[in-house]
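Yeah, one chain of the complex is gone here, protein chain that is, but the others are all in their spots.
Right after this comes chain A.
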Amino acid sequence: MTPFTFARATSPEDAARLAALEGHRLLGGGTNLVDLMRKGVEHPTTLVDVTALSTEIIETARGGLLIGAATRNTALAAHPLVRTRYPVLSRAILAGASAQIRNMATVAGNILQRSRCAYFNDPAASRCNKRAPGSGCDAREGFNRYHAIIGGSPACISAHPSDMCVALVALDAQVHLLGMTGARTVPLAEFYRLPGDTPQIETVMAPGEIITAIELPPLPVAARSDYRKVRDRASYAFALVSVAACASVQDGVLTELRLAFGGIAPKPWRALHAEQALLGGPVTREAVFAAMDLELAEAAPLAGNAFKLELARRTAVAVLADLTGVTA
């Protein structure tokens, strides 16, 4: 491991200043970065501890929530307003990692966690364009069961590992950023970049920008929401497919819908096409399948992960059927 020093950011501005320096990396819970350093994937020269930054969860003037970047995952999942107004977020967080990891992990760290692709994490023996641009991708021909079926590129097919972010993207969450040139807000759905030819660039953040908070808009439909994760064991396993959904039904037709997927794409995948197709109609198995066919029309599955096409639409049926009380 490269030797490094340790600094503590005392304010968001301080953190942004330090983040802009060569070799500096922000350290939230450390649950991902410390491990990446052990594996030789990341080589920071200075770790900037940002856990002293805001851990507040406050109600915004328009009735949403502003969540400090350093809020622990456990605290966010347990917050009474999250549990009542945005249950999908609470459930998504609790479906991720383990209690210990959730106790450590921060909200911003969760958003910025790196790929869990086995090839990305194996600098000794594997090619990876995300880790070493231009070196190639061993996942395409290799073990790609956990990889993306949509949104990937010839350069990279790694899937975004977060559960929390799937819920956040369904909830239209906004990311508050602060950089040397000031503050700005970006919808989480637009925060991540698809890999294209530059899989090493994962977000729209400028160098030196930091996440200061996540904002949830008021969203009454989110009171009726759920998260469903299909995985290989009961806890502490990444999603094969996960679904976050908020839905309301009147007179048998969907009047409002938010739908997002995890485990299938390089970013938490908001299914706008499927939402559009389903709105105004009944929740039936056929309708969901047709909507998902639209949503996944651009999918490019590989031998090891083609099962996700079917699994994604079936999981969507299961979640929407549960949420709307309709036997799809």
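We take it that a contact is a pair of C-beta atoms (placed from the backbone, for glycine too) under 8 Å apart; a residue touches a chain by one contact, two chains touch by 3 or more; residues count from 1.
Assume contacts and distances are computed from a predicted model.
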item: Protein name (UniProt record) of the chain left out of view, among "3-isopropylmalate dehydratase large subunit", "Molybdopterin-dependent oxidoreductase", "Biotin carboxyl carrier protein of acetyl-CoA carboxylase" or "DNA gyrase subunit B"; value: "Molybdopterin-dependent oxidoreductase"
item: Option from A:I57, A:L76, A:L89 or A:A118 whose C-beta touches the chain left out; value: A:A118
item: Full-complex contact with the absent chain, from A:D35, A:E59 or A:E141; value: A:D35
item: Omitted-chain contact residue, chosen from A:I149, A:A277 or A:V317; value: A:V317
item: Residue of A:L65, A:V230 or A:L259 in touch with the missing chain, whole complex considered; value: A:V230
item: Residues of chain A (touch criterion as defined above) contacting the omitted chain; value: 4-8, 27, 29-31, 34-35, 38, 47, 49, 51, 72, 74, 94, 97-101, 103-104, 116, 118, 124-125, 142-143, 145, 230, 232-238, 240, 307, 310-311, 314-315, 317-318
